[in-house]
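One structure is given here, and the rest of the page talks about it.
A single protein chain has been removed from this complex, and every other one stays in its place.
All chains are identified by letter, namely A and B, in their written order; residue positions are counted from 1 within each chain.
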Amino acid sequence: MATLEDTLTTKRTPLYHLHQANQPNATGWQHLGGYAIKAGQDETQVEPTTVAPACGLTDLSALARVGLRGKKAATILSEKHYQLPAAPNQALRQEDGSLVAKLSASEYLLLGSFADDGERISRDELAWQAAERAHRLPDAYLLPRQDTHAWLALTGSHASDVMAKLCGVDLSPKAFAPGHVAQTSVARANAIIINASQADLSCLYLLVDSASACYFWPILLDAMQEFEGKELNIMALRHHHPA
Amino acid sequence: MKIMNCPLNGPRNISEFIHGGELKPMPNPTTCSDREWADYVFYSDNTAGVITEWWMHVASSYWFLAERHTVTDEILRTFDPQEIFQERIEFAVEEKRS
Partner (left out) sequence: MNRHVSPENIQTMPTRLPAPMGSLINRQQPITFQFEGTNYHGVEGDTLASALIANGRYLLSRSFKYHRPRGPLTMAGQDANTLVQLPDEPNVLADTHPLSQGLAVTGQNYSGSLDHDSDMKLGKFSKFMPVGFYYRSFYKPKGAWKFWESLIRKKAGLGRYDLNATGSYHDKAYLFADVVVVGSGPAGLKAALTAAEGGAKVLLVEQQSQLGGALTYARFDDAGVRAGQVREALIPAVEAHVNIHVLCKATCNGWFTDNFLPVIQGTRMYKVRAQECIVAAGAFDQPAIFRNNDLPGVMLASAAQRLIRHYAVRPGKRAVVLTGNDDGYLAALDLHEQGIEVAALVDMRAGPVDTRLTQTINQHGIPLHVEHTVFEALHDKTLHHVTGVDVRRITRRGEVADDSLTLECDLLCMAAGYMPMYQLLCQAGGKLTYNDDVAEFSLSNLPKHLYVAGSVNGLHDLDQVLQDGVIAGTQALHSLDLPATEAAPLVGAPKQVNFPWPIFAHPKGKEFVDFDEDLQIRDIINATRHGYRDVQLVKRFSTVGMGPSQGRHSALPTARLVADATGRTVSETGVTTARPPFTAETLSHLAGRSFDPFRVTPLHQRHLQLGAKMMPAGDWQRPAFYPSATSGHLDRDRCMQEEAIHVREKVGLIDVSTLGGIEVRGPDAAEFVNRIYTFGFLKQPVGRTRYAAMANEQGVVVDDGVSCRLGENHFYVTATTSGLARVYQSMLQWNAQWRLDVDIANVTSAYAAVNVAGPLSRKVLEKVCTEVDLSPEAFPYLELREGKAGEAPARLLRVGFVGELGYELHVPSRYGEYLWDLLMKAGEEFGIRPFGVEAQRLLRLEKGHVIIGQDTDGMSHPSEIGMSWAVNRKKPFFVGRRAVDILDEQPAKRRLVGFRLPATSAKPLEGHLVLEGSDITGNVTSCEYSPSQDAIIGLAYAGADKATPGSHITIRVEGGDEVNAEVVKLPFYDANNSRQEM
């Protein structure tokens, strides 16, 4: 498998250095969406049955994401065949595995799928950027979520227990079902939380200010300790995401 | 900790919000007297009763209005500012002040 040097890219995710420092001699680096990501010590570790502990934290920041807001946002998304949630603070899993969250009456957040490494969202974003430059995207405004936000996934049955140590919103499965979205304060900083659980995998997505990602990561790990939480690499999680 | 019901996000700890002052009409800045402007900017009626205030849910950057009783601190109602501000506000070209 590739070494870090092999995968040097022009792009960096917010936690790139933190992962590198935690795993200086890792051989398991590979590309995802043009970013170098930590894939694991070696391939044999990527065993679907063993890699999902009761409590795991994964950095998904290399996957594509973008925001779209404005009077025409819904129309534009529908034209691109996105299924839209009915009300604000809801999220809808798309057929291809990507996710669309509605954050206000006219704001949407699109999260890329494992299935195509976020390719669909990246492609659409590029097209919208071109349209915006050519003034062909009236009443809709792109939000650069890929750069403003880091994307973390907290998995396992203890996800809401971990969050209860950091967040004043009840995120237990009964109160915060799959498809629910909470824009709230986590460890005194802003975050968007999405219940992205599917099949048998409980999963909370956390979108946090990319500049605060280095603040959040160790705090989450600390809160996970009592549940024997572990860092999971993105490839391991991928196995659990049927998409 | 008090709970406030955000029209967009639902009931949340009051620490998720910032206060944006009491809602009060701005006098016409081009025609009002200095005293009227100073009164608008610096003075508060300090009403003992129900007042309307600006509040913002920080995590979603959403401003809304709340009716709160200043004596009991009970929040009676929260609503989107569009209920009050429906029309685009224009500022007239400056007129001569007397």
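As a working rule, a residue touches a chain if its C-beta (ideal position, glycine included) is under 8 Å from a C-beta of that chain, and two chains touch if they have at least 3 such contacts.
Since the structure is predicted, the reported quantities are computational estimates derived from the model, not experimental observations.
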**OP:** Have a look at A:K38, A:R69, A:R93 or A:H180 and name the one touching the chain we're not showing.
**Re:** A:R69
Original post:
For chain B, which residues touch the unseen chain?
Top reply: 1-3, 18, 20, 29-30, 32, 34, 37-38, 40-42, 54, 56, 61, 63, 73, 81-82, 85-89, 91-94
Original post:
Can you name the residues of chain A that touch the chain not displayed here?
Top reply: 10-14, 17, 35, 69-70, 135, 139, 141, 143-144, 146-149, 161, 164-168, 170, 172, 174-175, 187-189, 209-212, 214-215, 219, 222-223
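The criterion applied here is as follows: only the chains that are shown with their structure count from here on.
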Original post:
Hey, how far is the Cα centre of chain A from the one of chain B, in Å?
Top reply: 36
Subject >> Residues on chain B engaged by chain A in the complex (per definition of touch) >> reply: 1, 8-10, 12-13, 15-16, 57-60, 62
Original post:
Which residues of chain A touch chain B in the complex?
Top reply: 88-89, 103-104, 168-169, 182-185, 190-192
